[in-house]
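For reference, the structure is listed below as structure tokens.
Taken from a larger complex, these chains appear in their original positions, while the remainder are omitted.
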Amino acid sequence: VKPTWAQGNELKFTLRVDFTSFPPNILSVPWYGLYQLWRLSGLLGLRQFLAFPGFPRTLQILRWRLPVTCLLLQVAMVVLFGVFVRYEADADARWADSKAQHNTSDLENEFYYRYPSFQDVHVMIFVGFGFLMTFLQRYGYSSVGFNFLLAAFGIQWALLMQGWFHSYHEGYIHVGVENLINADFCVGSVCVAFGAILGKVSPVQLLIMTLFQVTLFSVNEYILLSLLEVKDAGGSMTIHTFGAYFGLTVTWILYRPGLHQSKDRQKAVYHSDLFAMIGTLFLWMYWPSFNSAVSNHGDAQHRAAINTYCSLAACVLTSVALSSALHKKGKLDMVHIQNATLAGGVAVGTAAEMMLMPYGSLIVGFICGIVSTLGFVYLTPFLEARLRIQDTCGIHNLHGIPGIIGAIVGAVTASCATTDVYGINGLALAFGFDGFKTNWNASMQGKFQAAGLFVSLAMALVGGGIVGIILKLPVWGQPADENCFEDSVYWEMPEEPKSTVLHPEDSTLKPSEP
Amino acid sequence: VKPTWAQGNELKFTLRVDFTSFPPNILSVPWYGLYQLWRLSGLLGLRQFLAFPGFPRTLQILRWRLPVTCLLLQVAMVVLFGVFVRYEADADARWADSKAQHNTSDLENEFYYRYPSFQDVHVMIFVGFGFLMTFLQRYGYSSVGFNFLLAAFGIQWALLMQGWFHSYHEGYIHVGVENLINADFCVGSVCVAFGAILGKVSPVQLLIMTLFQVTLFSVNEYILLSLLEVKDAGGSMTIHTFGAYFGLTVTWILYRPGLHQSKDRQKAVYHSDLFAMIGTLFLWMYWPSFNSAVSNHGDAQHRAAINTYCSLAACVLTSVALSSALHKKGKLDMVHIQNATLAGGVAVGTAAEMMLMPYGSLIVGFICGIVSTLGFVYLTPFLEARLRIQDTCGIHNLHGIPGIIGAIVGAVTASCATTDVYGINGLALAFGFDGFKTNWNASMQGKFQAAGLFVSLAMALVGGGIVGIILKLPVWGQPADENCFEDSVYWEMPEEPKSTVLHPEDSTLKPSEP
């Protein structure tokens, strides 16, 4: 059904395939869904809710923005899930009947192949990204809490968007454990973008951004994985490159010239850095699961875990080396340890499931630790001063550049694939060289991998631009320049603890008189 | 052997079944064990140990309460384990012989089906519940430490109690990974109850409560799962409803009119709330494992994980919405984010393994986020002011009401089960409609599910009452009203840190002269 691929490998064929070889109803479904969502929001008084701030009693209305947005989105999710989402065969009670017919073991259920990896990825999204961003001294509640909020919404919307593109059969999206992982991946990309705008946006803005970014992510992922037939198991392109440049474009548009007024709070305190290390370590430790979670069963998952393990280990040493080398007294900087040590995981995202070889992974990690730390020391200040890109967490160094490196490594590794290294079945399996791709060879795969990188970058820049402009509307409750990086804008804060005057110790063993 | 079920589905048959169809020796075993425990404690001088506080040299004796209780309980565990506990066939070295006979794969060992879920549940009990309760500013050591202590004792006692009821064959309890999970579940119920009395009891009281609550939990679970044949994989009834109302009854009896003297310490500080978020997130992330850990192999585990994932995601958005909506300035409250976001997991506990459908899960989560947050804002103050129920962590909102909702959702979902939805084998498998339950139908199952809720509530209220009265005895070293929520009563505290005067930086690079 997709014969055009076999005849020519140029990108101009892509669009033709889009509209010819797919039944139009599949492609129209997500847009139909979005349209319904939009209509619904209109019916529920979104116009009033969006009223601009000069309007009388604005504060009264603004105060309802967050609850209304949350409820609205959640109602939409319930309705769309009701219409579209059902269980995958492996998760459906009728599996018992089909199992009886095919005489398979319970263990062949996809659940047992993927579930442990899923849980690891889940921890990365919620604890990993959430706590990684708690390094700011007065933004811990928001870092963890808003990350929690956007991810919880994002995974639902991602189940729908990715479902329409990849799991839509006979009018229903069939959801299984692999969909859960992919939804977490998609949200991971939003968490990356969140890192760039951390401390400068309201939760409503984050929900709006999540809505759009998940949509664009799914389109981009569909183009890469299904149209370009790119391999990207760990998401160097789809998750990290896309997420980073999307976020950087948004923060570029939301540039705040007066941000220096909140500069004091844009630093860590001792304990906030330790909280952030919780995030770093869970990301670091579970990254092998991240890169192997949706790889092919068996050797591909196994290999992806090994490669990621190696790359991350190498990355730690070079990050430490550079961090010390670039400090005038040779001291280490927590920012580098928290972030640059993870770059190795990003950069083997695409190639981890390929025959990159353990030493190849070490080389990738080696380079990324250096590049990422250099980025934190030289590039981030440059971006802020010259390009007016205020990148709170330095995602350009952790996800942007390493993501691009990962895409290139993936393209090169794919180009070099041979049956000597992969075996005959192995090569076909690793790159899906069967069906309409029978005539493909490794070099062609490599070219399409490279094309995937450019598509991702283009989608991120254009999409980020549009979403940035939407988020710039002065109706979303964004904090004033002097209130950035400050929890108390959005959170009921505890009082400062009083000096703890204790009662004399003798009374401690006196039981209460009931 | 249990024909009475097939003939009538009324509850009055229950008791008859109790005493007729089971060999009396099985039922007598736990009581025999308890009796031996009691005798042993007498022999070891418990009478003196329980001496009332007016007695001369009381302090000298009281000071030994905690060590003696711990050692006594642990010795009892060693003895009872020695007499009763052996490995399950899958964990016994003789498995090699049986495997050789039956020609099964190593993978068919139950270990591989359940172990990843077990570890996730384990994390929930120890890190999840432990850190969730660290929100109090001066009670972090006790929250984590006492939770650790009671859970470590509880899992041992639960292995015995649940073993006598469910895994007792030929004079021995046969323990495997499923028993470990169930023991963790049982302790989860104690951790729930701990939340209500947090900060107001001594560790000795907690151990005593654990001893009784685990016993009652096991009886209740036996009635529900084995006599009423109720399905409750995630424990909405057995764990959450039972645990919550048990704890609330205990705290009602332990009512402290003078608790306002410790009111200052009953609040969070900035970092304590971040520690609590560690607990929240690990509970939230691993809840899909909790609800699927002991479901049937294959599709049931798979489905339970998906449903819980969906319900929890929906719950986050409605919790955030209500938290903001109910605050006069639209700000969020950490208490709600830490707790109400988890209610969705509680409320799909019973129905998660059923064909609840993803949208059904979203609806459950949607409702629970709202109900739970409303509970924190309106119900908890009401309970404290009017009903004299001092519920430190608000477990009524997180486990009580959502548990009841979960039981109802489970009963309704079971009632609606059809072979259309489940398939023929699937329906029989999901509800165990075989053997003596051959004549059952879904509606009957639904009625028994509802009956299970009432039995759990009754057991919790009666049991909690009795245990509360026992804990009210003035011999357990409970803290005085003005010393509640204070670690220093039970812990050696670190000194306040001095202002850190550092040595001049130059010396830092000077190597020591050895």
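Going by the order they are written in, the chains are A and B; count residues from 1 in each one.
Definition applied: a contact is a pair of C-beta atoms (placed from the backbone, for glycine too) under 8 Å apart; a residue touches a chain by one contact, two chains touch by 3 or more.
On a predicted model such as this, the values are computed, not experimentally measured, just so you know.
All together, the complex described by this structure holds 3 copies of its single chain type, of which 2 are visible.
Note that only the chains that are shown with their structure count from here on.
Mean C-alpha positions place subunit A and subunit B at a centre distance of 34 Å. Those residues of subunit A that touch subunit B in the complex are listed here as 62-68, 70-71, 73-75, 77-78, 81-82, 85-88, 90-97, 99-100, 105-107, 109-112, 115-116, 118-119, 122-123, 126-127, 130-131, 134, 140-141, 144-145, 148-149, 152-153, 155-156, 159, 175-177, 180, 203, 271, 275, 278, 329-330, 490-498, 500, 502-503, 505, 507-514. Residues 53, 59, 62-63, 107-108, 112-113, 116-117, 120, 137-138, 256, 264, 267-271, 273-274, 277-278, 281-282, 284-286, 288-289, 297-303, 305-306, 309-310, 312-318, 320-322, 324-325, 327, 329-334, 337, 341, 355, 357-359, 362-363, 366, 421-427, 429-430, 472, 474-483, 486, 488-490, 505, 508-509 of subunit B are the ones touching subunit A in the complex.
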